[in-house]
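Each remark here refers to the structure printed beneath this line.
The other protein chains are all here in position, but one chain of the complex has been omitted.
Take a look at subunit A:
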Amino acid sequence: MQPLALLLILFVAALQRGKEMDETVAEFFKRIILKIPMIEMMTILKTWGFLSENQLQTVNLRQRKESLVQDLVLLCEEKRASLNDAALLDIVYTQFHRHQKVWDVFRMSKEPGEDSDLFDMEQFKSSFKKILQRALKNVTVSFRDAEENAVWIRIAWGTQYRKPNQYKPTYVVYYSQTPYAFTSSSRLRSNIPLLGQALTVASKHHQIVKMDLRSRYLDSLKAIVFKQYNQTFETHNSTTPLQERSLGLDINMDSRIIHENRIEKERVQRVTEETFGHYPQPRLEFAQYKLETKFKSDLNGGILAEREEPLRCLIKFSSPNLLEALKSLAPAGIADAPLSPLLTCIPNKGMNYFKIRDK
């Protein structure tokens, strides 16, 4: 009788301990872990670093995902995982899946002549958090350091009266040695000014401006903004004109093929290389041009030509890799070289949103 009673007491005690984790936090863990693809599960959990090696070894990866999730949530409960631990896991997941978010770019500036104090990461973090907490009372702020003096910040927004919504967070990646921060586009637009203010004040800057640059590819945005894209890579086929590659023939070698426009082709190649370089282009998915210009036409007359007011239209170029596509236009014979500077200035100016008005 006695051992059984003991067993019962221990069992009940175990149950009690498990229930110490808040239900909302447990649900939050469940939802994050469910998002993680099975192939990445171990890698992400190891990167997260909260569960120990021993605990991870007890996990059976071959079972159905729902059961796996239950096991993992139990492990987290056993180790008394907090909301902040869950937020860190969310950051790790987002770091692995950064392409799922669309990133905006912000640039901060200091007053001219202002001292550039030595940057203190801990002071930045505490200042940033305080500013948001003072303004909103209910907000969850979590930090994870990354390479190149960068920090990933996750913010779950609440209001004076409502708890933070953990399922619509905003992410900020701030490179502390630079005036640039990248933020995931959020639907909760009203919080952006506050976010900007917190970033500016905490990092001891004076002003923050949103750049006209947006993309899913955070690393490409980084390359454009830090001007790191013009490194030559050793790709063996980067200089072969596209159309010849696709026809699968070594056209240049056969003497029975005469290129009538060889000089022009070489000129186009040269101009393209001068504009775009030898290196792979940073990856953007679109460029948008908002035109507010008077209608100009070669034809005389026509209803549109008589309008005094500017014609408004929006032109959007989309591509899996816009800059590479632009680079291949002239060599493919689809456009004349050189291309319009409105297209080729994108990486140099760090913009893919343009507003064009009559001068």
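In this section, contacts are C-beta pairs under 8 Å (C-beta built on N, C-alpha and C of every residue); 3 or more make two chains touch, one makes a residue touch a chain; residues count from 1.
In the analysis below, contacts and distances are computed from a predicted model.
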Task: Record-based protein name (UniProt) of the chain missing from this complex, from "Centromere protein M", "Cardiotrophin-like cytokine factor 1", "Trafficking protein particle complex subunit" or "Enhancer of translation termination 1" - done: "Centromere protein M"
Task: Among A:Lys46, A:Arg80, A:His259 or A:Arg307, the residue in touch with the chain that has been omitted - done: A:His259
Open item on the list: List every residue of subunit A that touches the chain not included in the displayed model.
Closed with: 246-248, 251, 254, 256-261, 263-265, 333-335
